[in-house]
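Quick one: this structure, given as structure tokens, is what I'll be asking you about.
For this view, one protein chain was removed and the others were kept in their places.
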Amino acid sequence: MGTFHTDIPVRTRERAHWIDITEQLRGAVRASGITAGICVAASMHTTAGVTLNENADPDVGRDFFWKLDRLVPREAAYRHSEGNSDSHLKASLVGFSVTVPVKNAEPVLGTWQGMYLCEFDGPRQRRVTVTVIGE
Amino acid sequence: MGTFHTDIPVRTRERAHWIDITEQLRGAVRASGITAGICVAASMHTTAGVTLNENADPDVGRDFFWKLDRLVPREAAYRHSEGNSDSHLKASLVGFSVTVPVKNAEPVLGTWQGMYLCEFDGPRQRRVTVTVIGE
Partner (left out) sequence: MGTFHTDIPVRTRERAHWIDITEQLRGAVRASGITAGICVAASMHTTAGVTLNENADPDVGRDFFWKLDRLVPREAAYRHSEGNSDSHLKASLVGFSVTVPVKNAEPVLGTWQGMYLCEFDGPRQRRVTVTVIGE
């Protein structure tokens, strides 16, 4: 049993950006040398989250962000004065970490599952920490 | 220390279905032989999530799904053409995995907590992967 930590750097290009980081996750798990266990991908930010969703049709991400924007609009009677209250809220709703099983030295994802960084206050330089724990 | 993987198969019967999988989770933890650690229950899908909630009154699940339906209705100006954009969005809001402590060879849940598969695009055959890691 052992533990492995690494970082995935992500450069976002828009205020709201849905970025596939599945390949970086696979790379991190392979680099760990761990063949069975779990991996945790954790956003180190408060206005960008991490989630899983469909890896085939990019419209799923567009729909997700469009709908989140209607539920939590940028402009509202927020008190926080930085103009990104909506970003903090969206990130907490999406969540900041995802835990995925590791088997045969690979993250175990469903056929249609990809891992996504959800940027809600970009463009920025972001960082997702991956921890792999197992044997 | 060791790692144990197993699958919980779940047959859903409706488009939106709130299914208690707490007993299957307990069974998976017992089968693992691990007495102290954590267990991760992860949906292998993009339109079905996993969450915890009240195990006593089934109306809690009904209220949850009813309210989610009002927040993220099935029909809207979505681009994804499969008619299940709402399902993808609801699943990402609920989340795809839950991590629970393991103590005395049992998942540690609060008195009122049960684990639920949240089907948003059924009926389908679903799969929740349970990973137990510990000693």
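The first chain written gets the first letter, and so on, giving A and B; residue counts start at 1 in each chain.
Definition applied: a residue touches a chain if its C-beta (ideal position, glycine included) is under 8 Å from a C-beta of that chain, and two chains touch if they have at least 3 such contacts.
The structure displayed is predicted, hence computed values, not measured ones.
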Candidate in contact with the missing chain, chosen from A:Thr12, A:Ser32, A:Ser85 or A:Gln113: A:Ser85
Hidden partner interface residues of chain B, rising order: 1, 36-38, 51-54, 57, 59-60, 62-64, 66-68, 71, 93-95, 98-101, 103, 108-113, 133-135
Interface with the undisplayed chain - residues on chain A: 1-3, 5, 40, 42-46, 71-72, 76-82, 85, 88-89, 91-93, 95-97, 99, 127, 129, 131, 133
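The definition used in the following text is that only the chains that are shown with their structure count from here on.
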Chain A and chain B: spacing of chain centres that average the CA atoms, whole Å: 19
